[in-house]
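Coming up: chain A.
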Amino acid sequence: MEHHRHDVVVVGAGIAGLYAAMKAGESADVGVLSKVYPTRSHSGAAQGGCAAALGNEGNDSWEFHFYDTVRGGDFLGDQDAQELLVKEAIPVMYEMEHLGVPFSRTAEGKIAQRPFGGHFADFGKTAVKRACYAADRSGHAQLHCLYEQSLKQGVRFYNEFFVISLIIEDGTCRGLVALEIRTGVLHAFWARAVMLATGGYARAWRVTSNSHANTGDGLALVAAAGVPLEDMEFVQFHPTGLYPHGILISEAARGEGGYLFNNDGMRFMEKYAKSKMELAPRDVVSRAEQTEIDEGRGIDGGEYLHLDLTHLGEKTILERLPQIHELVVKFAGIDCTKKPIPTQPTAHYSMGGIPTDLDTRVLRDGKKQAVEGLFASGECACVSNHGANRLGTNSTLEAAVFGRRGGMVMARFVKEAGPILPGAERPTREAEEGFEHLCASSGPESAKRIRAELQASMTDNVGIFRTAAKLQKQVALIRDLKARFENVGISDRSRRFNTEITELIELKYMLDFSEVIAVSALAREESRGAHSRNDYPKRDDNQWLRHTLAFREADGSLRLDYKPVVITRFQPEERKY
Partner candidate 1 sequence: MYRWHPGYLAWLLNRVTGLAVTLYLGVHIWVIHHLSQGRQGFDRVMHFIQSPVTMVFELLLIGAVLYHGINGVRIMLVEFAGVSRHQKVIFVGVLAFTGILFLSAVVAAIPHLVSH
Partner candidate 2 sequence: MERQFKIYRFNPEAAPAASFQTYTVDIQHAWTVLDALNAIKWDQDGSLSFRRSCRHGICGSCAMKINGKNGLACEVQVESLKGVITVEPLPGFKVIRDLVTDMDGFFSHLEAVKPWLIAGTPPTDKERVQSPEDRKLIDGLYECILCGACTSACPSYWVNDDFLGPAALLKAARYVMDTRDDGLTDRLDVLDSRNGIWRCHTIFNCVEACPKSLNPTEAIVKLRQKLAALRI
């Protein structure tokens, strides 16, 4: 095992991780580990934009943004965190511009902004342009800029290093163990501060908009160390995933006037949201689609509906939605100027995650007690900004605002905290043994089958509509899959760039947190935001206006605890659009 030391080690090189690395790098020695090259991180796939009430294109204020975020999250978000998010959004957006992000511009040369679902002025009244964007490559532009700034800052990158274990002893995080994928060699990293910015986990679903790398590694890593996971039952499904893979078709397609049809040729949104039709919020449209599919009105009885743009005319489509046109041709072989696009709801975003305080410190009890030296930000963290449902364009914003904040906090922390503690023998040895055990797997079970069964069942049972029966079935199934995982076998015994092993570890992670999701969802007997229970169709503020915390106990079982929601300004009200 090779050993490395840095004041700060950041795991993950998406927007959150890179912002943290860049900021901390101003005064500290920083290393970044990522299992893919930084520019391959999933943040690059974000198209639509990043919210900030700059008011460049119409009257906007952070307070309106605050209200939209609170309401969009169905009042489950912590309002102190949400207030911080929307206030800091403004200086952070300017800072990103100064760093070089190539934002699109208004006629006067300011950062251009566009409308997005759920963005309103005057506390929910009129639509407002709030999403700052760089054409339809907003995340890509931000990701590359932050990567390049980190290079400038002298941040040390460990590319294609796959973290397999955190070293936490006596409530202090001292470092981690990672696999260098290219050589198969394990490395120990010793640090004063470790930040997890490992992104989302929607790969656990069969139909997902997420990249192959989004397997929730950070979540499983902290859970294994006894840290709880917060609000894991809240998973956002986007209404327009391209059938059959779920690749994202941006909201812009409906924004420009696309229609949704069922097999009877009916614009079924009439039944679900008569006034807003296709432009109703994401969770509403996704639920409508799923209902149509479940009731057999999917196209040819199948699992998809039609998103029709043909009436917009070839000219409009090619001018305003060129990216979508290209995407549909490349990934489905369909020319959307002539034919409707097959779409289905797709698992998209994880509202829950690793509980942190406003300074991104990971909370050992989920409430107050921090794990010293351990931080988390971005999609893997839960501060909680998004509550029960994320507002479009608030997620890259969260990654930027809290990544940046975490970077500054860590820089201060390492100055005060003294030198890096000496390496410990036991945890690295355990990690090594665990890894060797996996490499030697030679049982009869196939990882592919376990993964496929997990993904299919998550889509079926922990999808848009949930019931106690489905969730119970899922919990049992996951436990069964976990047992089968113990007998898994792999064929590749080589150490060099062995992706069979990395995929196997990712599968292990997915089984771990999927169980948490199913268990948390089963317990929450209400419908709120993205969590819809057929058996409990109403929001229940008396019982459930609280965050779920799921602890993995030493014996492997799960224990649930809850904590209150922080409400500072906006009292819960019925969520109508």
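By our rule, contacts are C-beta pairs under 8 Å (C-beta built on N, C-alpha and C of every residue); 3 or more make two chains touch, one makes a residue touch a chain; residues count from 1.
The candidates came about this way: all candidates are chains of the complex that A comes from, given by their letters.
Since the structure is predicted, the reported quantities are computational estimates derived from the model, not experimental observations.
Chemist: Counting any copy, say which of 1 or 2 touches chain A in this complex.
Modeler: 2
Chemist: Tell me, which parts of chain A touch candidate 2 in their complex?
Modeler: For this pair, the touching residues of chain A are 36-37, 39-42, 44-45, 93-94, 97-100, 102-111, 134, 137, 140-141, 144-145, 148-149, 151-152, 159, 182, 211-213, 244-245, 247-248, 327, 330-333, 448, 490-492, 494-500.
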